[in-house]
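Note that one protein chain is taken out, while the other chains of the complex remain in position.
Letters A, B, C and D name the chains as they come in the text, with residue numbers starting at 1 for each one.
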Amino acid sequence: MHSDRAPLTLKLAAAGGLLFLHLPILLIFVYAFTTEEKSFAWPPPGLTLKWFAVTWHRPDVWEALALSVRVAAISTVLALILGTLCAAAVSRTRFFGRETISLLVILPIALPGVVTGIALRSAFSLADVPFSTWTIVLGHATFCVVIVYNNAVARFRRTSGSLIEASMDLGANMFQTLRHVIMPNMATALVVGGMLAFALSFDEVIVTTFTAGQQQTLPIWMLEELVRPRERPVTNVVAMVVALVTMLPILGAYYLTRGTDQVAGQGK
Amino acid sequence: QMTEIGEGEGQLSIVAWAGYVERGETDKAFDWVTGFEEATGCMVSVKTANTSDEMVALMNEGGFDLVTASGDASLRMIAGKRVQPINIDLVPSWSSVDDRLKDAPWHTVDGVHYGVPYMWGPNVLMYNTEAFAEAPTSWNVVFEETTLSDGESNAGRVQAYDGPIHIADAANYLMFHQPELGIEDPYELNADQYAAALDLLRGQRELVSRYWHDAFIQIDDFKNEGMVASGSWPFQVNLLQADNVPVASVIPQEGATGWADTTMLHVDSENPNCAYMWFEHQLSSNLQSDLSVWFGAVPSVPAACTDGRGMQTQEGCDANGLAQFDKIKFWKTPVANCESQDECVPYYRWVSDYIGVIGGR
Amino acid sequence: MIAARSESIGTRLSDMLWRRPAVLLVLLLLPPVLWLGIIYLGSLFALLLQSFFSIDHFTGLINYRFTLSTYAELFTPANFDIILRTVTMAACCTLASAVIAFPIAYYAARYARGKWRAVFYLGIMMPLWSSYLVKIYAWKLILAKEGILTWALEGLRLNWLLEAYLSLPVVGGNSLSVSTTGTFIVFVYVWMPFMILPIQAALERVPGSMLEASGDLGARPAQTFRHVLFPLALPGIVAGSIFTFSLTLGDYIIPQIIGTSRLFIGQAVYQHQGIAGNIPLAAAFAVVPIVIMGLYLWGAKRMGAFDAL
Amino acid sequence: MSAVTFDKVSRHFGAVRAVDGVDLDIAEGEFFAMLGPSGSGKTTCLRLIAGFERPTAGDIRIFGEPVADLPPYKRQVNTVFQDYALFPHLNVIDNVAYGLMIAGQGRKPRHKAADEALEMVRLGGYGARRPSELSGGQRQRVALARALVNKPRVLLLDEPLGALDLKLREQMQEELKTLQRQLGITFVFVTHDQGEALSMADRVAVFNEGRIIQVGAPEDIYFRPEVPFVADFVGSSNVLPAALVARLTGENCPAAIRPERLQLAEDGPVMARVTGLSFLGLTTRVSFEAEGTRLTALLPQDAPRPAQGDLVALTWAEGDLHLMRAGL
Partner (left out) sequence: MSAVTFDKVSRHFGAVRAVDGVDLDIAEGEFFAMLGPSGSGKTTCLRLIAGFERPTAGDIRIFGEPVADLPPYKRQVNTVFQDYALFPHLNVIDNVAYGLMIAGQGRKPRHKAADEALEMVRLGGYGARRPSELSGGQRQRVALARALVNKPRVLLLDEPLGALDLKLREQMQEELKTLQRQLGITFVFVTHDQGEALSMADRVAVFNEGRIIQVGAPEDIYFRPEVPFVADFVGSSNVLPAALVARLTGENCPAAIRPERLQLAEDGPVMARVTGLSFLGLTTRVSFEAEGTRLTALLPQDAPRPAQGDLVALTWAEGDLHLMRAGL
């Protein structure tokens, strides 16, 4: 067993798996350039850039995008606060019910989205909460907490507890310690967690359909467009741009956690 | 009940069937919303529903002003007090409504009107003209396995509607082919009749690859999935033909089920003034005429066929079934204490049994 | 100056928290516990409550009286079929995901170095985070009867192979996009990336010496895989399967776009809630995945899968 | 004056009695070592002094002042952590200057003071490096400088040499001792290495199971253990059971005898069988089995060596047999 050389079958299986993952996505990219508007002729009869211009001038796309960005941004901020607090509590102290807390945090992502969705939906209707940006945020923040939590816990685990003690030992009170030691050490983990949470919220449909009422986030817009298309390539342009744009936080997360033992985006 | 129409509230939200409320987004020529908005200042938003059940659910949930409910939904909403009585005196064009619709039982209860008729039409048999050398004459092409004129079986190439109301289509078929069952009304079935209809549908399950649920998905399936025959609405036929897909439609010998839709006002509507403005608009403007062309339906205002306010013509109205009113069995909600016999299978059983049939039970 | 600083509010508050660490703990935990406990658990509880109501079948209005009849409805053959079908699908997808994900995770964990590491990372993350809807739609284009797969197979003159497969009962159909196989493929495609990272994390924790020890004791590579590598990766697989299983269990968009029109639990919940307005039945259906995932999480925890999450 | 006093101090974690009724009195300027096996409560004692733990019972005073309500950042005590706990996001100079920054000193003066502290631990010129760019021994010295720059009155060190390899360790031991002598600060030093405790400390406290078993100067601990535990733990003395001692001396108590004081002889009070021999360079270690007791002798390089299995007589000089209390 010479550990630096992979067997051929493994190489083939891994490459095959990655191809399986990527070819369908590339397809969408190709269709963003097709000249055929109504149906999906393959191969595309011709290629054009006009759909980018068309997309640019579609106000519904911009509205959906704005809502999605707003929802994702607010959810990310909430998730950052809640996830970090929870991670701090769980990793710094042992207390009764610690396990229960981590289970509670994992639950929204471990239970299917429909469950979260319909639960929130029925709670809204019982409590007579009208649909708004905030009802969407409520759902998104709930399952984004775990992303931040996972990243923060992993970082807390790596940052030795004695750092905090060292800081207090050197005269810093808890708030000074927070500012001078904890925050600088947590920063990249939180940025990574925040970026991943943003990406997760930005792409979420299943819970959103239940909590959005009549509002359209970008994924809901896409769902609508895919089913009742007006200009199909526009959907593909949006999809492609969204895919490329979400890659930025992912790449960022990679470069921020490179060389650490933690795999960014784990446990999404 | 309203007694007078005040200032418009500036907005109006409508639950409607796909294609029912167009603002020229799919085809610029078909737009009966922009004018309304300009005239009244009521900005219209539309929520598309695919089935009557969905409409009922949306209205139960609330937040909408109007709904274009079919007969199988309207009575449920009236019974559930989700819609309010309409003061027809506030709708000046009421008199122009087709007399056959004015007091139709699906929106009139104890003489009280609960809506304004919108549009009606048949559920047609849509077929692919390349698979069918001649127009099919019977619904059997979607109920029983046969070899089509292109030499291949219809198995896997037909669709059926993904809503429990499709049981009525089966009953309608049996009414013609098995008179011994004694079906008088496809929406009023006793246990035996109902069982026979389900059996027919179980046989159909073998032929159907996927049930259609959404008009646009059906359009896709006829384009990309090799579908050749299905119960459908004229709307899909029109759009497919516009895309040069070789399809046509027919009302076969068994007759057809159909829909007669009524615009109804939510009991808690926050925009009743705009809603009454819409009632008048739907009867008096180009809407009836253009929509009947666009959707392939029959206007509730017969004059719309001829008076040139929109695109529709007398021939068009005839083609869409103007004269067939009596042959169409309009959708209505099956209830236990039915009129034609002692006891009928109620709608909730239709719902769960149809899920079972699609699931292979 | 220093004395003044030391008595700043921060210091005094800090002193208090040092003397009462429990207060600090409570302050830290309060917001997340309130959020998750009230908003999330509260909603779940509200849902649970609804499942004990019933619906008036004619008006579609909820009858707020306690009853178990809604649960009884779950066990009608048609509904029970839905549950069985969904669980079977979730299990199959989980299995297939594990099989496909393992080599990728294994290669990434053990062999990918330097720039290949980045390539693998992005290669795994990109599909994981690119739009779910768009991926489903891409598959519809591929699997449709007139779709790309047919086109490609025609080019290769392999149509007969597809035809032969589609003629099989249960898994076949008129085209892949209206078959159970189609649903399966798309489920696997969409959720499989969730399996890779936990397996990779588990494999990265297996020290190389463990594999060498096995070889040293006479095991051929295949035996080492079976007796050492696989058992040690198992917690990672279980962690990943929490996602693949749960996500399949609850999805309603994929089977609606690709499949045979036979319902899955997610669709049942969605339709009963949104389309039929039967919230009690939808709630009862939603309790099914809660119970299944509850058992699953309990088992996973016992296997130590949470550490691999 | 006492630098640190413990008055019946206990720290229990649930059922675990980490520190259990400890009395302690560390004099100002003393180099004090806490020695004991793993889990015996040494670290917990140190953390009680620093303020990271609070006693469940008893009183702690630092320079006479009760510290029950004094958080760590208000104690004139600094700690060198076992894992150094250098701040990874700060470079060396900012690590060292951290305490001064918190105290509100300006950039210039605190960097100057930090530079001096670095000079003192012979790391002048390393200020700009990150902790990750230093070797273990260098990190240890940065941690030391970071603590010393605050001019604490007591310096706590928790196994500061544990992670270093043998050579570096011996070197650091000497440096620490020199430094303590220069500065005159009280050092409280935790270790589980007997040699380290003996070679560095003015006084040693031997811990076991949360209690202090014996406190005294290194020579006392080494040559005059009061109980078998100390004899065995500090320098691996041979412990003779009470029965054997009774036969030999008439006193009914256990006794200790150091391996290097056991001698092979023609004839002697104890007959033993040789069970093992190890060449250790400086000495040869011989293991025996005598009347059910395992004994070890260290023979000088030039002494004649017995062979495995030989039956030999063991003897010792008068004062080498050290009688102890029973118990532990």
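Here is the rule we go by: a residue touches a chain if its C-beta (ideal position, glycine included) is under 8 Å from a C-beta of that chain, and two chains touch if they have at least 3 such contacts.
Given the structure is predicted, the values throughout are model-derived calculations rather than measurements.
Undergrad: Touching the hidden chain in the complete assembly: which of D:A50, D:L198 or D:A290 does that?
TA: Hidden-chain contact among the options goes to D:L198.
Undergrad: Out of C:M16, C:I38, C:L217 or C:V291, which residue would touch the omitted chain in the full complex?
TA: If we include the chain that is not displayed, C:L217 is the one touching it.
Undergrad: Just the residue numbers, please: which parts of chain C touch the chain that's not shown?
TA: These residues touch the chain not displayed: 207, 209-210, 212-220, 223, 227-228, 231-232, 234.
Undergrad: Taking the full complex into account, what residues of chain D touch the chain not shown?
TA: Chain D touches the missing chain through residues 38, 165, 167, 170, 173-174, 177-178, 192-195, 198-200, 218-219, 222, 234-236, 258, 260, 276, 278-282, 285, 287, 298, 301.
Keep in mind that, in the parts below, only the chains that are shown with their structure count from here on.
Undergrad: In terms of CA centroid distance, which chain is the most far removed from chain C?
TA: Checked the centroid distances; the maximum from chain C is D.
Undergrad: Using the stated contact rule, I'd like to know whether A-C or A-B comes out ahead in C-beta pair count.
TA: A-C
Undergrad: Per the centroid of Cα atoms for each chain, what is the distance between chain A and chain B, given in Å?
TA: Computed from C-alpha means, the inter-chain centre distance equals 41 Å.
Undergrad: Quick one: chain A and chain D, Cα centre-to-centre, how many Å?
TA: 52
Undergrad: By the touch rule stated above, which residues of chain D touch at least two different other chains?
TA: Residue numbers touching two or more other chains: 51, 71-73, 103.
Undergrad: Two or more other chains in contact with one residue: find those residues in chain A.
TA: Residues 40, 173, 176 of chain A touch two or more partner chains.
Undergrad: So, with touch as defined above, which chain pairs make the list?
TA: Here the touching pairs of chains are A-B, A-C, A-D, B-C, C-D.
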